[in-house]
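A selection of the complex's chains, in situ.
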């Protein structure tokens, strides 16, 4: 009963099979092979974006930091939610890859930035000067760090404000497929059609081994990304193995199927949790993450029964007053079984 | 009637004279000359810190960014007030010189961080991990950006919390002499004796032409500063002219006299302003800056009469409803005359 992280999950059998199939003979290195070309084409097709540049990297932090470095010079300001992964969990990688850009933190419930909050933040940082730096980008996470989603209209509204203020738009899509599955919209409708310039598309958390794509809807920036990727240590030599994962992930909409399953499991688990006395679901469960508050005793009973999950935020203590409420995060993945969910609910009931 | 900035002021005649006196013959470059040694000694003496390392740079931004780079690696977090100059007015210089460190913004009235706010910010950023980065430094501005001051006890309390959490303590002293003059305490009592590790000591705003000192109370970091200063483009070749300014500035406590005068003028001006109908003094006037709110019409009358000052924040508009209140900043300097103050008050009365 592991609900600790989608990074704790495994690799889908079809993706393992694709890796095995790719393991034949010699092929050119560094992304000049046919599997890479096929995966890039397939991704462009999925996004209805024949001109997009697509580059693969091994980590989500590299994808985000490289994407932002296309938009933000060292004197730039990137607006993002105060709980954005680029702020809380990437140890200064965006600052490192951009040469010192500043993240401007925008508050908002459920991990979401509202148009009002964005405008307020822009106004508070309105002094675009050599002293204050330049406002250059908006970074949205979709699905958000709190499991919620921006729908196409919401993205369009925020991207419109960004555009009006001269900002480029980045989307951190570490769980983009979960957002897509939740909203049941086309990839294009959640990205370039509503103003997203560069997407970090995460596949690792959703059934791959280690591959993320930087999808650049304006291909003029593609070459710069390639130089930045190499000098950032993120150009994988035996590139076919990145590409093979991505190709199998997209094939037959496996990515969306896995995401839908993970979302459904989270939905099921949340429904059950909500029925338990003393448990509160803190965020609308739109994707594969559940944020809930419960008495510490209940949390501890879950632990004892073998439920693995994180206190969220991490600064809480597992030990202490049994009645005191603690907040936790539970994450479902493509490989979360309904039996896991049932067993977990049974253990807590 | 110029109250726009202490950077708009001139150089004190005694400092000009010192520059002229230094302009004799050939002397070694890059800080190996006798005037530099004398200025360093004199500064150590003023701070009762015989072991301190003292290095001169031409700008306050260089002083701050270099000082922080001794404390913060690229994965470090520096806690500072949300209105700190290093955050609002240095265009990413701290991020650049540290290689990507993150500034964590702490709110607080009057430009001051309280112990409670610091503890709260530390707790919210308590996850010291490879994902979240490391908490490494506290940067305090004294006098603050809002003209207030931290007294020795306040610095000691904050530095104590910093120390308990493993943070080094930086003080941005762009207007340090104004704080000293306001508090009437010894330099040591406001710095190393109360836990400050590195001070950026500003002299430019207070009567010099262009010189700031980085005062490192732990001399072990001195050599690193020297390398960082040079590769940061901040090692002035004809160093005697930096040092001569500093020496004359310290001589006979000229620095404190100039600061006292500037503070007194601000006090006088604030007293007069407070008596005007519709004018509110927004911060306690402890040093040489006044932050006030008044009807736009009054502000405009002042402008028309030749009073030079800035709307603060800059995002306000000079034009608009005459009755609407606007907020302004007025700064006095060593060269603000009592006649300027009187004339300004007369023009507004």
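Letters A and B name the chains as they come in the text, with residue numbers starting at 1 for each one.
Here is the rule we go by: contacts are C-beta pairs under 8 Å (C-beta built on N, C-alpha and C of every residue); 3 or more make two chains touch, one makes a residue touch a chain.
The structure displayed is predicted, hence computed values, not measured ones.
Visitor: Total subunits of the complete complex, with 2 given?
Guide: If we count every copy in the full complex rather than just the 2 shown, we get 4.
Keep this in mind: only the chains that are shown with their structure count from here on.
Visitor: Could you give the separation in Å between the centres of chain A and chain B, each centre being the mean of its C-alpha atoms?
Guide: So the centroids are 41 Å from each other.
Visitor: Touching chain B in the complex: which residues of chain A?
Guide: Residue list for chain A touching chain B: 74-76, 88-93, 95-96, 99-103, 105, 123-124, 126-127, 130-133, 313-315.
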